[in-house]
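Just one protein chain is left out here, and the rest sit where they should.
Per-chain numbering from 1; labels A and B assigned in written order.
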Amino acid sequence: MLSRDFVSGLAAISIGAIYLVFAYGLRTSALDDSVGPGGMPRAYGWMMLILGLMIAAGSIIKHIRSGAAPDLGIEWKGQGRRVVWAAGLLAIGALYIFGISTLGYPVAIALLLAAVSLYQGARPGVQIIAIGIGGAAFLWAVFVLVLGVSMPKGLFILL
Amino acid sequence: MLFRQIFTAALASAAMSVFPAIAADYPVDTVTLVTHSSPGGGSDVFLREMSKYLAPELGVNVVVENVRGGSGAKAMADLAQAPADGARFYATTPTFIYTSLLSEPEYKYTDLEPLVNFFIDPEVIYTAAGSKFQTLEDVIKASAESRGRWGAANPASLERQALEQLKASTGVQAGIVTHEGGGDLMINVLNGTLQIGVGEVQEIQSQLEAGEIRLLATFSDARLDNFPDLPTVEELGYGVVVRKFRGIAGPKGLPADVIAAWENAAQAVLASPEYKKTYEANNLRANFMPHAEYGQFIETFANDTESFLRESGVIK
Partner (left out) sequence: METLYLVAVHLGNPYVFLAAAAGVTWGILGGAMPGISPSITMALLLPFTYTMDPTGAIVLLASTYVGAEYGGSIPAILIRTPGTNAAAATVIDGYEMNKQGRAGLALGISLYSGVLGSLFGLTMLILLSKPLASVALAFTPPAYFALGVLGLSVIATLSGDSLLKGFVAALLGLMIATIGTDPVTGANRFTFGSSDLLSGIAPVLIMVGMFAMSELLVQASDRSEGTKVLSRPRIEFPGLKLARRLMFPQSIGATIGTFEGVMPGAGGTIASFMSYNEARRWSRHKEEFGKGSPEGIAAPETANNAVAETALVPLLSFGIPGSNSTAILLGGFLIHGLVPGPMLFTRSADVVHGLYAGLFIAAIGLLVIGILMLPMCIWLVNRPRPYLSAFIFALILSGIFSIHASLFDLAIMLAAGTVGFFMRMLRIPFLPAVLGLVLGYLVESSFRRSLVLSGDDLSIFFTDKVSLALLVVAFLFVAGSVGKRALDFVRHRPSAHYSEGSE
């Protein structure tokens, strides 16, 4: 039952439903046009809901027609491991966001470069440190010196 | 924020080269004017022009910083949390009142202290030169017979409010179409989709000179010097006056010497013959208000706006 199509349908249904709840909560006012701020969102929400149902129903019908129970093992093989590996990279990104205000841009970006290189399978060694420092220096030069972006300076500003 | 360093550098050097910053009585060396307008936008260009004249009067360097995002919400938050030492100010326009009322951000106009006012921009009603309307009465008459099509530049703005009030006071039927800025609106007036539009004179200046646009009336409280024949909406008997202000506000609790310095500098800047030529050509009307009066003015303005938004049900 839990084919990729079925899960897609379920996802669309839940997104549509949640969105509709908020869409119906929008205020109305005398300055509104006849469609109003909520008009289009409601239409989008209902369409999403209906499309979700159609996709989910379609996947069920397909399986009933084909007779045999779908092999979920093949359908989802290796996906769990994939999600975990991707989540790891995402976690590095999240740590960067939390750390940048304290560490400051140059330090945070250097750590990010080193961490992602290692995570993606680079061999630990001196070149990792070189990549981290060199890359950070380059990005700092481009964004802070040339483009004038005020990146977080962090607590190491005194150094 | 992004542009802080470069603008600081460029403007500081520009200001220094012309007028050596003399360490006068003003407590800081550099004054930053924050605007929510993007670089090159209306308020931004206006501020940079003004800062050239302001710097020597205050005896400091004046730089402009763009703190964009949230229609002024970010800029208000920035200012409300800044120290009240006279180094950081916010360039006010009615937008900051509207954003405060409509969006209920964490920091509102009430968290800032209005300092002085410089200008009132006249808002005018215009139509395409080829349209059949010669006066505002023609438009009102036509709208009484069949539903009118009027345009304002932005959704929740002073212009929108002015048209809604005009509609209410005349009792005619009109659809008020909002746009994404004055340019968008002007196209729809030029191609006849809309009967009239409302905007600042400077936005339509080029079309006006080319004779593609005809002015019908102004929302200001008195006739304009550049257009002495243009009637005001009020004298036509519709009783709507709009005051689009441009001034300065700071963090709460500004020291008295800073307030006094700004009151003097503002008057001097507005009186400068060179600057006068520039701003009058751009159809800005000098309207100096000292600290005490400006605070009152902003409060009245905000209350009027709030009651309008409340009556029309936009806010609770």
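Everything that follows uses one rule, which is that a residue touches a chain if its C-beta (ideal position, glycine included) is under 8 Å from a C-beta of that chain, and two chains touch if they have at least 3 such contacts.
On a predicted model such as this, the values are computed, not experimentally measured, just so you know.
For the chain left out of this panel, the touching residue among B:Ser169, B:Gln207, B:Asn226 or B:Ser272 is B:Gln207. Touching the chain that is not shown, out of A:Ala17, A:Ile61, A:Ala122 or A:Leu155: A:Ala122 (per the contact rule at the top). Listed residues A:Ile61, A:Ala94, A:Ile129 or A:Leu145: the one in touch with the omitted chain is A:Ala94. Residues 4-5, 7-8, 11-12, 15-16, 19, 22, 26-27, 29, 31-37, 39-41, 44-45, 47-48, 51-52, 54-55, 58, 79, 81-83, 85-86, 88-90, 92-94, 96-97, 100-101, 105, 109, 112-122, 131, 135-136, 139, 142-143, 147-151 are the ones on chain A that touch the missing chain. Seen across the whole complex, the unshown chain contacts chain B at 1-3, 6-7, 9-11, 14, 38-41, 44-45, 48, 68-71, 73-74, 77, 98-99, 102-106, 147, 149, 154-157, 160, 175-180, 183-184, 186-188, 190-191, 193-194, 205-207, 209-210, 212, 314.
Heads up, the rule we're going with is that only the chains that are shown with their structure count from here on.
For chain A in complex with chain B, the residues that touch the partner chain are 27-31, 147-150. Remark: chain B residues 1-6, 156, 160, 164, 311-316 touch chain A in the complex.
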